[in-house]
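This part shows chain A:
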Amino acid sequence: MIEYALFFASSCYGVALLLDLWRITVGPSAADRILALDTMVINVIALLVLYGIWRGTAIYFEAAMLIAMVGFVSTVAYCRFLLRGDIIE
Partner candidate 1 sequence: MSLGGGFLFLIALLPFVGALVPGLMIRAGRNACAVSTAVPTILALTMLSILAPGVLRGEVVQAEIDWLPQLGLSASFFLDGLGLLFAGMILGVGLLITLYARFYLSSEDPMGQFYTYLLLFQGAMLGIVISDNILLLLIFWELTSLSSFLLIGYWKHLPEGRQGARMALAVTGAGGLAMIAGMLILGNIAGSYNLTDILQAGDEIRASEWYLTALVLILLGAFTKSAQFPFHFWLPHAMAAPTPVSAYLHSATMVKAGVFLMARMWPVLAGTDAWFYIVATTGLVTMILGALIALFKDDLKALLAFSTVSHLGLLTMLLGFGTQAAAVAAVFHIINHLTFKAALFMTAGIIDHETHTRDIKRLGGLRQLMPITFLIGTIAALSMAGIPLFNGFLSKEMMLEEASHTDWLGSHYAVPILATLGALLSVAYSFRFVSHVFLGPVRDDYPSKPHDPPFGMWAAPALLALLVIIIGVAPFLAEGIVTSAANAVTGADLHPHLKIWHGVTPALWMSAIATAGGAVLLSQHPKLDPLWNAAKRPEAKVIFDKLVAAIVSTCRAITEVTHNGAISRYLAIFTATSVVLGWLAYASGGLPAPTRELLPVAPVIFVGWIMVIVATLSIVIMHHHRFRALVLIGIIGLSISAGFAYLSAPDLALTQISVETVTIMLLLLALHFMPKVTPKESSLGLKLRDGAIALAAGCGVAALSYAFLMRDVETISGYHLDNSYEGGGGTNVVNVILVDFRGYDTFGEIIVLGIAGLVIFALMHALLDGPAARRLINMDYSRDRSKDRHPLMMVVVTRVLMPIAIVVGLYIFLRGHNEPGGGFVAGLVIAIALLMQYMASGFAWTQERKRIEYHTMIGLGVIIAGLTGVGSWLAGAPFLTSAFTYIHLPPIEEFELATAMLFDLGVFLTVLGAVMLMLYSLSRIARFAGETVNVEPMSFDPGEQDEEKATP
Partner candidate 2 sequence: MHWIILPVVLPALLAPLIGFVMRHDITLARVASMTGTVLLVAIALGLTALASDGVTHIYRLGDWPAPFGIVLVLDRLSALMVLLTSTLALIVLIHAIATGWDARGRHFHALFQFQLMGICGAFLTGDVFNLFVFFEVLLIASYGLMIHSGGKARMQAGLQYVVMNLAGSTLFLFALGTLYAATGTLNLADLAIRVPEIAAEESALVRVAAILLMIVFAVKAALFPVQFWLPATYSNAPAPVAALFAIMTKVGAYAILRVHTTAFGPGMPGIEGLAGNWLFPAAIVTIAVGAFGVLGSRHLTPLIAFSVVGSMGTLLVAVAAFSPTATTAALYYMVHSTFAAACLFLIADLVVTRRTSDVLYPEPATVQNGLFAALFFAGAIAMAGMPPLSGFLGKLLVLDALREPGLIGWAWTAILVGSLLTIVGFARAGSTLFWKSTALPVPQEDGTDAVAAAMPATSTQVAPVMLSLAVLAALAIFAGPVSNFLEETSAQLFDRAGYVNAVLGPVEER
């Protein structure tokens, strides 16, 4: 049963990633692209955790956590660039 659930969930996130990709490429506004990238990060985190469950290992947990962290930082950086130009003024 879990296998199917895993498959369903990962497929959902796979499709989600493709939708994000579409949004990034078409934009139109820079904010849209950043938003889509941020969403992508979230989806990848979910996928990593799913993968961890599938493989029954916690090895990918750090990756997920780190991605969450740097994802946030880079999103803020992108936005600050649009807002102020200098991201660490």
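Criterion: a contact is a pair of C-beta atoms (placed from the backbone, for glycine too) under 8 Å apart; a residue touches a chain by one contact, two chains touch by 3 or more; residues count from 1.
Here is how the candidates were picked: all candidates are chains of the complex that A comes from, given by their letters.
Every value quoted in this text rests on a predicted model; they were computed, and no experiment measured them.
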Touching chain A here (same complex, options 1 or 2) is candidate 1
The chain A residues in contact with candidate 1 across the complex are 10-11, 13-14, 17-18, 21, 24-25, 27, 30, 33-34, 37, 40-41, 44, 47-48, 51, 59-60, 62-63, 65-67, 69-70, 73-74, 76-78, 80-89
